[in-house]
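Yeah, one chain of the complex is gone here, protein chain that is, but the others are all in their spots.
By letter and in written order, the chains are A and B; residue numbering begins at 1 in each of them.
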Amino acid sequence: MQLDHRIPSGPLTEKWDRFRFETKLINPANKRKFEIIVVGAGLAGASASATLGELGYNVKTFCIQDSPRRGHSIAAQGGINAAKNCQNDGDSIWRLFYDTIKGGDFRAREANVYRLAQISNQIIDQCVAQGVPFAREYGGLLANRSFGGAQVSRTFYARGQTGQQLLLGAYSAMMRQVKTGKVTLHPRSEMMDLVVINGQARGIVTRNLITGAIDSHAADAVVLATGGYGNAYYLSTNAMASNVTATWRAYKRGAAFANPCFVQIHPTCIPVHGTYQSKLTLMSESLRNDGRVWVPTRSGDKRPPTEIPEAERDYYLEKKYPSFGNLVPRDVASRNAKEQCDQGKGVGDTGLAVYLDFADAINRLGEAAIRQKYGNLFDMYEKITGQDPVKEPMTIYPAVHYTMGGLWVDYHLMSTVPGLFVLGEANFSDHGANRLGASALMQGLADGYFVLPATISSHFAKSALVPITTSHPAFTEAIDTTKGRIQRLLSINGKRTPDDFHRELGLLLWDHCGMARNEAGLKLALDRLSELREKFWHNLKVTGSGADLNQTLERAGRVADFIEFAEVMILDALSRQESCGCHFREESQTAEHEAKRIDDTYSHVSAWQYQGEDQTPTLHKEPLVFENIQLSQRSYK
Amino acid sequence: MNIIHLTLKIWRQTGPESKGSFKTYESGPITTAMSFLEMLDVLNERLILSGEEPVAFDHDCREGICGMCGSVINGTPHGPEKKTTLCQLHMRHFKDGDTLVIEPFRSRAFKLVKDLIVDRSPFDAIIAEGGYVSVNTGGTPDANAIPIPTFTAEQALDAAECIGCGACVAACPNGSAMLFVGAKISHLALLPQGQPERSKRALAMVKKMDELGFGNCGNEKYCEKACPKGISISNIARLNREFMKAAFCSVEE
Partner (left out) sequence: MSWILTVLSSSIGKKYIMAVSGACLSFFLLAHLIGNSVSFWGKEAYNSYASHLHSLGFLIYILEILLLLLFLVHIVMGITLFIENLSARPNRYAVKEKERNWSASTMPYTGILILLFLVVHLVNFHFITKTVSTAELVKTTLSNPLIASFYLLSLSGLTLHASHGFWSLFQSLGINHQKYNKLLQLGGLAMAVIIGTTFILIPLLIVTTDSFLQ
């Protein structure tokens, strides 16, 4: 397999312009001859569907929810970055580019990230024109906040629900195309397989989640915008239905999976309460601006926090990182919380939490000021836990939040299967080994509104696509495979539910492929994983039939794919024997126990290629070339 | 954290055409830290193991923003807590021994799919009629070209907070969608970007709303009370106003 990144030549700042100039265009009258399938209707999928429809292509958009307005982009709280320099605080496209690539610990492509920074400004213009009600200053101009430790204020926001407002913008633009007939919606449809004909992605097989019908759809290109795989860990901040199935099926049809071990774990989430817990809720990390993180100095100290005197509290972040204190990056904060809990100093019923204390800030600024700043977050916390963070410290714990890995794509966002494009969190392209706050929304929209619509025409112009219908044998084969698989899941009739297996998988990954990884643990996890897979296919219980709405069957299918996928994730974590970004290999530490990157050996993208059932996948490496920036080691001491 | 036991009377219906009925289940031990949907998860796990089909219910983000969840608990959509979606309702609000009657959203426009799941696609159909600003991607003016007063932006956002869950329709004795439509109309009517299509939008969206079988607003305010995002009925008044202006003063038909 050749990994050709297809980055245009020339200086970094001119690559995107050059690409757009050199690319072949499709005559407007000819665009209506092309059919495009878009899977997923979050920010990336909806924005791509809308824009492709506007350009004149015929688009079919699929989502698993009952309405395309519900993709999990909707849950993003913080905001969206753009290099507009509205605050005159020294921001620029170059700075956003640099921050993003440095934040990703130098494991992303320069050209992709620079393009993202360039497009960021247009995204804000586009969203405002659609009627997205961003926060405003009193003079009527857009407001910004600084986010995720950035030194400039470049984050645009709409209260704590920026994701929802941006998604509603993209969704409404798409609904406009639904009205014109250019976009056809297929809600409650799950992609079950990708159909590849003559080496080209030419269609998909779907399951209608209401009737259970297995349908096939042919097209000239397939676009996956199906989000990340964080739910492999069972507990995460993802939505319940978020899954890896679409990208995993594509992988099994030849698309390489890049950097699957890069999983971001967010430090400020509401801790787990019990085994029945179904998901974790993120609290904006802005809380760390005023909250102080601590645990009792003595392990096993079960006193309520208010009874622990100051001298017996360990403000471990402030002690360890005097200059950054509680504001260290996400991965550092997460790892340190885990370390404290591993030493038995964790708090709460489960011992898997640390305190985030606002008492000092309240003493300094007054309760009113703190409520004004964090009121909605405090309410959210109280709604879930029943505790008031003003009266007693919050308890927080890290949770899986975002996956930087995804299907490998080139500069055109095309995967290793020609005609298969991958957008948003589903691809690996822009965040390297760690994503900065407020950058996910930016990437999803950049891909959907601006990048894909420009690159897909070059694909159509270059490829000689023969007309294909769903009567092609490749479709029949994919339908049969899908049906066989569903039948297999239904016929096991064992004694454990899909969720039960999912929980076991989640725990295994969390323990051995979570915040800190080591060779022994990962190898152990591999062994356990194959046992789990064996148990799953022998002892699974799915009620009902396939010809009906069957949520247990839906889950079983997704869990089966997560179990298969986990193997590649662990293999990737094993092969990357360096610490970088959120991937912390215990073998690769500095003398001060900080992450140590090894640029000589690991400055590459790891792309895994499927080799067949029960075969170890092949690792391909795309070297990362840095011509415009100097690589540096992160230090927060 | 306490343990409670509940009696659950849940609406079971295999499909849109079949006849449904209530079935009574004992919840078993439930910890008060659970969310309502986690309580249903626990029940469903048990049902699966006993070979009975679990209760089908819609849910996704479980953090109160996607708008996918929602059932009627003892007569109230999303349950007894104000401004709270069902997924954010926690079991500490119930007492040991309580009986909970769990029903799907009921209205002519929302066809029942299975058990507690209903079809809310009529909302999408209404949005497709005009719930947008007709701008193509690219070529848009600078985001700061038109200043918008803070208060206006905030008011627009108050309306735009709607998550499209359908609780307003479920709560309305007339099955009216006026709060949903009012919120979208208000969001765009308040902003300068929404002005060019203001009249057309109001007429088209109301027309579609009527066609889809939603009832008439009786100004009874049940929708406002049920809304998990606290959308105000002042948005319905604005919709009435917008529609009247469009109908009598604009040239659109």
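Following the convention adopted for this analysis, a contact is a pair of C-beta atoms (placed from the backbone, for glycine too) under 8 Å apart; a residue touches a chain by one contact, two chains touch by 3 or more.
Keep in mind it's a predicted model, so treat the numbers as computed, not measured.
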Displayed chains contacting the withheld chain: B
Chain not shown: contacting residue from B:4, B:87 or B:217: B:217
Chain B residues that touch the omitted chain in the full complex: 9, 22, 72, 74-76, 101, 103, 106-109, 171-176, 178, 206-207, 209-210, 213-222, 225, 233-234, 236-244, 247-248, 253
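As a convention for this text, only the chains that are shown with their structure count from here on.
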Distance from the mean Cα position of chain B to that of chain A, given in whole angstrom: 27
Chain A residues within the chain B interface of the complex: 47, 50-51, 54, 65-70, 72, 74-75, 84, 86, 122, 124-131, 133-142, 158-159, 161, 163-165, 168, 171-173, 175-176, 178-179, 185, 187, 210, 237, 239-241, 273-274, 276-279, 281-282, 349, 383-386, 449-450, 453, 495, 497, 499-500, 541-544, 548-552
Partner chain A, residues of chain B touching it in the complex: 1, 14-15, 31, 33-35, 37-38, 41-42, 44-45, 47-49, 51-54, 56, 58-63, 65-68, 84, 88, 90, 92, 113-114, 117, 119-121, 123-124, 127-129, 131-138, 140-144, 147-150, 153-154, 156-157, 160-161, 163-164, 187-188, 191, 193-194
